[in-house]
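Of the protein chains in this complex, all but one are displayed in their positions.
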Amino acid sequence: MTKKVLFYLNQFFGGIGGEDKADYEPSFQTELVGPPTGIMPKAGDVESVGLIICGDNFFGQNEDETKAFIAKVIDETQPDIFVAGPAFNAGRYGFACAGACKVAHEAGVTCVSGMYEENPGLEHCQSFAWVAQTANAAAQMRKALPIMANLISKLAAGEEVTPEADKYFAQGRRECILVDELGSTRAVKMLLARLNDEPFETELPMPSFDVVEPAAPILDLSKATIALATSGGIVPNGNPDRLQSASAQQWNKYDISEYDQLKGDFYTVHGGFDPVYCNETADRVLPLDALRDMQKQGKIGKVYDFFYATTGTGTAVANARKFGEEIGKELKEAGVDGVLLTST
Amino acid sequence: MVKEIERYGIPIVHMATITTISQSVGANRIVPTVAIPYPTGNPNLPLEDEYKLRYSLVERAVNALATEVDGPTQFEG
Amino acid sequence: MVFVEGTFRDVLIKVRDMVHTGYELISHPLFASSRMMFSPYRTVVLGSKRDVSPQIECQIIEDSIISYDKLTARRNPQPEHNGDYAKVDLSLYEATLEEISMLRSSHTV
Partner (left out) sequence: MRLEHNLIYIKDVVLGDVNKVEDGVLTVDVEGLKAAVMTDDKVKDVKVDLAKPGERTRIVPVKDVIEPRFRVGRTNGFPGVTTKYEQAGDGVVNILKGAAIVTIGDMVGFQEGVIDMWGEGALWTPFSKTFNIVVDITPIDGLDPHQHEVVVRLAGLRASTFVGLAAENAAIDETKVYEIGTMAEEEAKYPDLPKVLYVQMNIAQGLLHDTFFYGVDLKEIIPTWFHPFEELDNAVISGNCVAACDKITTYQHQNNALTYDLYEQHGKTINFIGNIFSPELTTLDGKFRNCDYCAKLCHQLGANGVIVSEEGYGNPDSDLVMICSRLEKRGIKTALVTDECSGWDGTSQPLTDTAPEAVAVVSSGNVSKVIDLEPADKVLGNIKSAQTLAGGWDGCVAEDGSLKVELNAVIGATSEIGYHNASVKLY
């Protein structure tokens, strides 16, 4: 059965204009322009129901309004597949594609997009949309469109896809399936491959954590500003900012420029451990006293005027990442040279 | 949080008791600490000894910031 | 002996708090089967309090809570089985005590 496809583009690829038209209000048309015209001929048994065009800035500044518009078009055109982008490495466009896909996904529509791996929009739609891996610049349009067309074609036909063969970003969803070989046979083959130094693929990859290049060491500690941070929920007595005791939704910073130690004035709101010891002396969790002494002895330049606190237990990974980005930005701007982060 | 801060080019040392977690959050400089409720202390020690312990942990952490590493590295006492 | 008024999860949280403050984790906090994860009762054996909790014990209790949460995310309690769960928990606890006595006490007079 022929599947219906609805497209989404920004003002640039929709032929409205460049940055000067970035606040273009969303519109709907049945006539296709730009990338969809390259996708459709290779997208298998599908027909187009039309195209939404929206300025990237308009989407960012009027997200609710734009999403309502998209939802209305979806309701009217009843697409089976929603195709946004490709956005390559364009941040605002990627973010808009992700937001548009979210609307479609919630309406039960299959979503396809295309992005570069560093596009910030990716993490907002990777788990539910089929996002083709593209290069970082639109110059590679000719390579990106066939990948998206292939995904659309296979998804429309209900065919199996895999991240490797079909070049999309794995959604991270592990589907339990029946395969041809018994588990025992697969295990023996895997061991044989290992014994023969041949390639093998584990069925249960260990959690892959992306790694960051270690930052360069501090060259002269005696001139360095060192900041303190903790996921141990340290706050001034009374918890003025109401930091949550678990699954923190926020981070806080507190001025310690006048303090030589935390004892007496700070305590922990962390719910994951026995707080008695920390509440006697909060330096047991965030060692201001010792670091201040190192400053007085000239071993370090100075202790940064603020410390940063959140609560670690159960804090979602996405939140932890956001906190890190926000805190890191502040520290960078403040010229901090190094950070001690304590965890409980 | 560790990785994001380090991405700004600021060296960061993770002081934690469960160091496997430090490794899994992507910390490159790790100083193992005492215990979860008191990573940089030990209420069972006399105050003076406890402070010495804390100072040595902090000193180790600060020195770690000034040490070149090429991947996750634990700075043991 | 600490009695936790609450769920299996509450027991795990209490165990975590105690392990993190130095109590020795003697028996594994989880059962060995997915069905038993739905038990409202759980007995965990802890030892005496030490200055420092070994990392492996902290790791095991933390992992146990994550495993528990994953498996029970969608489940509702089935109180009609409480009595049976209690029986099995008690019986496994007795087996654990026997295991401990084999491990530790068989050479003491």
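Letters A, B and C name the chains as they come in the text, with residue numbers starting at 1 for each one.
Here, a residue touches a chain if its C-beta (ideal position, glycine included) is under 8 Å from a C-beta of that chain, and two chains touch if they have at least 3 such contacts.
The shown structure was predicted, so the numbers you read here are calculated from the model rather than taken from an experiment.
Novice: With touch defined as in the header, list the contact partners of the absent chain among those displayed.
Specialist: Within the full complex, the chain left out of view touches A, C.
Novice: In the full complex, which of A:1, A:177 or A:219 touches the chain missing from this view?
Specialist: Of these options, the touching residue for the absent chain is A:177.
Novice: On subunit C, where is the contact patch with the chain that was removed from view?
Specialist: Counting over the whole complex, subunit C touches the hidden chain at residues 25-38, 45, 56-57, 60, 63-64, 66-67, 70-71, 73-76, 78, 80-81, 83-85, 87-88, 91-92, 94-96, 99-100, 102-104.
Novice: Tell me where the left-out chain touches subunit A, residue by residue.
Specialist: Counting over the whole complex, subunit A touches the hidden chain at residues 127, 161-163, 170-188, 190-192, 194-195, 200, 202-207.
The working rule: only the chains that are shown with their structure count from here on.
Novice: How big is the gap, in whole Å, between where the Cα atoms of subunit A centre and where those of subunit B centre?
Specialist: Computed from C-alpha means, the inter-chain centre distance equals 27 Å.
Novice: List the centre-to-centre spacing of subunit A and subunit C in whole Å, with centres computed as mean CA coordinates.
Specialist: 36
Novice: Taking each residue of subunit C in turn, which ones touch at least two of the other chains?
Specialist: 20-21
Novice: Please set out, as single numbers or ranges, the residues of subunit A touching at least two other chains.
Specialist: Within subunit A, the residues that touch at least two other chains are 272-274.
Novice: Which bits of subunit C are touching subunit B when the two form their complex?
Specialist: The contact residues of subunit C facing subunit B are 20-22, 51-53, 55, 58-59, 62.
Novice: Please output the residues of subunit A touching subunit C within their complex, sorted ascending.
Specialist: 272-274
Novice: Show which residues of subunit B lie in contact with subunit C when the two form their complex.
Specialist: For subunit B paired with subunit C, touching residues are 17-21, 34-37, 42, 44.
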